[in-house]
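Yeah, one chain of the complex is gone here, protein chain that is, but the others are all in their spots.
The block that comes next holds chain A.
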Amino acid sequence: MASVPSKLYSDDVSLVMVLLDTNPFFWTTSSLPFSQFLAQVLAFLNSMLLLNQLNQVVVIATGYNSCDYIYDSSSAPNHSSEDARLPALYSNLLQKLEEFMIRDEKLGKEEPRGKLASSLLSGSLSMALCYIQRVFRSGPLHPQPRILCLQGSPDGPEQYVAVMNAIFSAQRSMVPIDSCYVGAHNSAFLQQASYITGGVYVKPQHLDGLFQYLVTVFATDLHSRSFLQLPRPAGVDFRASCFCHKMTIDMGYICSVCLSIFCKHHKKCSTCGSVFGQAQSDNTSASDRKRKAPET
C-alpha cells in the first residue's frame, strides 16, 4: 500500500478566495496606509502559492459601489514582461486593482454620498461563493476552498439580508469564512460569518505585523486546522438589522411566518405579506412583547 498514506497530504491543497476591501472612504481614515496593507497582503498571497504547487488564490476587490475579480492564479500568465522588478503576481494584480478603483469611483459620482461608508461585502461574498460552486462542479478532484475577508470598512446594515444569505449558503456548502478585520471596531457581520461557517475571526492588535497574523492564522489549511489551536471568538455580536429601516437593533418584532425582523409593529409583513393581527402590545407590559411576533 504505497500510495495510500501519501494521499493524505493532498488534503492541504487549498483555494483561497481573498476579498480585499478597497473602500476609499475607509482607507483615508485608517491608521494603516493602504499601500502598506496591500504590500503585506501581496506577500501573503505569494506565500500561499509557494506552499503548494496546486494551491490557488483568487482575489476579489470589494469596492464602495461594485466588486470584481482582480486576480486568479489559475488563469494568470506566469510571467509578465512589462515590469521586470516585480513578481508576476504583483504587477498583474496591481494593474487590475488600479483599473477597478477607477471604474468604482466613476460609478460613485452620480450617487450622493451615503451616511455610512461601508463597502459592498455582500456582493463580493456572493461572487466568491459563485466561483467556489463552479470549482465544486469542475470534477471530483478540486482544492479545498475557503474565503478570507480582509475588511476594514464598517458594516452596512442595509446589506444585512444579503450578507446573511451568503453566510448561510457558505455554511451549507461547508466553506469556512475567515475574516481579518483591520477597522476600528469589531464587525458584527464578519464575526457572525466566521462563527457560523467555522472560520476564524481575528482583529489584529498590531497592524504593522499584519503579515505575521496572516501567515500564522490564515495560511493554515483546513486539514491542519483540526489539530491546531486557532484564535477563538471572544464574543460574537449577534445583533440583526431590521428589514424596514436597515437599522441594527437589540429588540424587535419577528414575523412568525417568514422570520423577517422589524423594528416596530406593522400591520402586514413586507416580506411575505402575512397580515398580522391586532398587537396586544398596547395593553401588555413592554417586557412581554420583546422579541415576539404579534399573533397573526
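Here is the rule we use: a residue touches a chain if its C-beta (ideal position, glycine included) is under 8 Å from a C-beta of that chain, and two chains touch if they have at least 3 such contacts; residues count from 1.
Note that in this section contacts and distances are computed from a predicted model.
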Chain excluded from display, named as in UniProt, from "RNA polymerase II transcription factor B subunit 2", "Mitochondrial import inner membrane translocase subunit", "Proteasome subunit beta" or "Cytoplasmic tRNA 2-thiolation protein 1": "RNA polymerase II transcription factor B subunit 2"
Hidden partner chain, touching residue among A:Leu32, A:Ala88, A:Met101 or A:Ala117: A:Ala88
Of A:Leu54, A:Ile196 or A:Val236, the one touching the omitted chain in the full complex: A:Leu54
Options A:Ala117, A:Ile196, A:Ala219 or A:Cys244, residue touching the unrepresented chain: A:Ala219
Those residues of chain A which, in the complete complex, touch the missing chain: 1-4, 6-7, 9-13, 43, 46-47, 50-54, 78-79, 84-88, 140-141, 211-212, 215-216, 219-221, 223-224, 226-229
